[in-house]
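A protein chain is absent from this complex, but the other protein chains hold their places.
The first chain written gets the first letter, and so on, giving A and B; residue counts start at 1 in each chain.
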Amino acid sequence: MSGTATTSRFALALRGSLLARLSLGTLAFLYLAAILAGWIAPYGYDDESRAHSWAPPSQLRWIQGRPCVHPVSFSFDESARRVYVEDTSRAIPVRLFVNGRLFGLDSLEAISPQDGSSARLYLLGADARGRDLLSRLLYGGRISLSIGVVGVSISTFIALVVGGLAGFFGGWVDRSLMRVCEIFMLIPSFYLLMLLRATLPLDWDSRVVYLSIVLILSLIGWAGLARVIRGLVQSLRSADYIVAARALGVHPLVVLRRHALPQTFGFLAIQATLSIPGYIIAESGLSLLGLGIQDPQTSWGNLLQESMSIAEIHLHPWSLIPGLALFLAVLSYNLAGDALRDALDPRGGR
Amino acid sequence: MIPMLIGVSLIAFALLSLSPGDPLAAQRGNPQVPDELIRRIEAQYGFDRPVPEQYLRWLGRVVQGDLGYSFKFKRPVAQVIRERLGATLLLALFSTFLTWLIAVPLGVWSALRRSQWPDKTVSVLSFVGMSLPSFFLALLLLYAASMLPSLPLVGKFPIGGLVSPGYDRLDTLGRILDILKHLLLPGLVLTIGGLAGLQRIARGSTLETLSQPYILAARARGLSDRRVLWGHAFRNAANPLITLLGFEFSALLSGAAFTEIITSWPGMGLLALEAVRSKDQFLVLATVLMGSLLLMLGNLLSDLLHAWNDPRVKVS
Partner (left out) sequence: MRKPTLALAATIFVSSCQTAHDGGPSQEGRSPRHGGTIVLSSWGGPKTFNPIVSNESSSTEFSQYIFAGLTDIDARTGQPKPQLAESWTTDSSGKVYTFKLRPGLSFNDGSPLRASDVVFTWNKLAFDTAVECAMRDILMVDGKLPQVKALDSLTVEFRLPTVFGPFLAAAGGLPILSERRLGNKTGIDFNSVYGITTPPDSLIGAGPFRLVRYEPGSRGIYVPNPHWYKKDSAGNSLPYLDTILLTIVQDQKAEVLKFKAGEIDVMAVTPQDFPVIKPLEAEGNFSIRKLGPSLSQVFLFFNQNQGKDKKGKPFVDPVKLSWFTDVRFRRAVSWAIDRRNIRDIVWNGLGGDVNGPFSPSSKYWWNSNLPFFRKDIDSANAALAAAGFTKGADGKLRDAKGNQVKFTLLTNTENQMRIDMAGLIRKDLEALGIEVMFVQVEFNALVSRLDASFDWDATLLGLSGGGSDPHFGANVWISSGRTHMWFPKQKKPATAWEATLDSLVIAGVTTADTATRKKAYDSLQSVVHHQQPYIYLGHPETMYAIRNRFGNVQPTVLGGALHNIDEIYVLR
């Protein structure tokens, strides 16, 4: 199956399915929001306000024809719960294009003339240190959404090398490489995840942490793919033009790289799209257990880490929202992947 | 099979010895545990030997059926595994059963109502189920449980552990009900996750089978739809499902881990996390080996079922 044929069939399938279009739209929206996080998010990802610890989502009021928020402050009740009250004497308008960001409270208007405290806009509520969940969600999307794509690319690359070599050369190369693949496939992925994670310390630069998590995820996904590629390459090996090229004395690796592997690309593209949600979920799971992205950097799984205790989940249910974002991204990928699969095999399933 | 398991253990051992930390950290960090005691324990369990030697010593013992000693649990590893394995298998079987019970009829039903609104609704719902990460679903249920006692239904079902404190004062029926009650929430999480894929495959293979010439012929002979479906079509449609069963089982082992951790179900996934975290060497190795073994058995099981369902398939 050549790439262009797939693309045009995919376009056809898209036209037919409302769901597929919706899902692609959602994905585009999510990625765009993540890329533009620095501009869309009303606050930075580590911009805290301790006076607003666990502030609930702000109530938007319509005052003088524009949305406004009242400043809030809390006190502990006898159960040590934070009770937030609005100061209705002041209303701060939510403005567009303010402080160099898309929207938010004007940083000067937000300051109280009486005590100098600063009001905040929390559309989705705040975390323990009064950081805006919406902003952290947007910044977290950068990591959660990119890690799948990068991870898939790396594991596809590993799979191409291993599967390509095994399928092309056959014999003991094939046998030994395939044994290694099988051994990796035999370890349940969660256990392998735990083991790999234990070997990579996380106290490097945040970029290194990101890469090491990508690497862990890639090391889990490559084996199955390598086996499929090996099968494809094996069947191609006997194709006339490959036999001819080898007979002409072209180096086997050149034949492999120039002629055999490119034949598998169409299939790979689809396979990769279908496996991205798995990577996104794996990263979130790792961060959820505190083994992934580290504070103050954030990812959706890392944001969910706060809601791992009954108390937090009960008192601050908005900390579950990052799970919804995760769900939305995975759902969109699954629906888009399904449309892609239909495009590849119009008979399949329908 | 054996060489594969040795390969698995080799990888696990290598990764483990590359990672920092050791099983005695709890003792080392405790001001009241004297140095001398720690040195004695180290020597006793061979943690002061070179890594390859440690591996060979361990392998030698495993061959003799001794899985070693768990430092975290202070018991033979085999005992710990046996307890947790039971809980995981119970959870896996329960949710597999529930999944099949719901998914297969649902799949067949939506195949029969192909492209009508029930089919479309089920299809969308199954995508939703498929896309809910197990840990998020578990957290949602945890949230529901935390609303207890204000929430009437979900709140009645306990989270955490296998049985209630009053378990042994119950009669047999009561005990079964008690376990089922505890199984429900974690089981539900896994079922919802597994439902979607299975339903889609059941639907697909039913459609495939219904378009076969012999089914058309049977219908032409005047057999009722119901008999055609259950007598002929279903048996053939079951083949891909059986293949799935093997995979399903292994996916459950991994998927169950997060569910176990969040709902505090005392199974293998939670054990693996605890073992790796405390670097409980022998326990980690045993959990990984046991996981691999279960995976192999899952595949074997699906091969056998294949052979039983379809005489053309021979078990090799």
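Following the convention adopted for this analysis, a residue touches a chain if its C-beta (ideal position, glycine included) is under 8 Å from a C-beta of that chain, and two chains touch if they have at least 3 such contacts.
Worth saying up front: this structure is predicted, and the values here are computed from it rather than measured.
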{"item": "Sole contact to the chain not displayed, among B:Ala145, B:Leu183, B:Leu198 or B:Leu294", "value": "B:Ala145"}
{"item": "Touch with the omitted chain, as defined above, among A:Val150, A:Val250, A:Leu315 or A:Leu328", "value": "A:Leu315"}
{"item": "Where the missing chain touches chain A, by residue", "value": "46, 48, 50, 53, 76, 78-82, 128-129, 198, 201-203, 289-291, 294-296, 305-306, 308-312, 314-315"}
{"item": "Touch residues of chain B, complete complex, unshown partner", "value": "19-22, 25-37, 40-41, 73-75, 79, 83, 142, 145-146, 148-149, 158-165, 167-168, 264-266, 270, 277-279"}
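Methods note: only the chains that are shown with their structure count from here on.
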{"item": "For chain A paired with chain B, centre-to-centre distance based on mean C-alpha positions, whole Å", "value": "25"}
{"item": "Sites on chain B touched by chain A in the complex", "value": "4-5, 7-8, 11-12, 15-16, 18-21, 124, 127-128, 130-133, 135-136, 139-140, 142-143, 145-147, 200, 203-204, 207, 250, 253-254, 257-258, 261-262, 269, 272-273, 276, 279, 284, 287-288, 291-292, 294-296"}
{"item": "Footprint of chain B on chain A - complex, ascending", "value": "19, 179-180, 182-184, 186-191, 194-199, 201, 277, 281, 284-285, 288-289, 304, 307-308, 310, 313-314, 317, 320, 323, 326-327, 330-331, 333-335, 338, 348-350"}
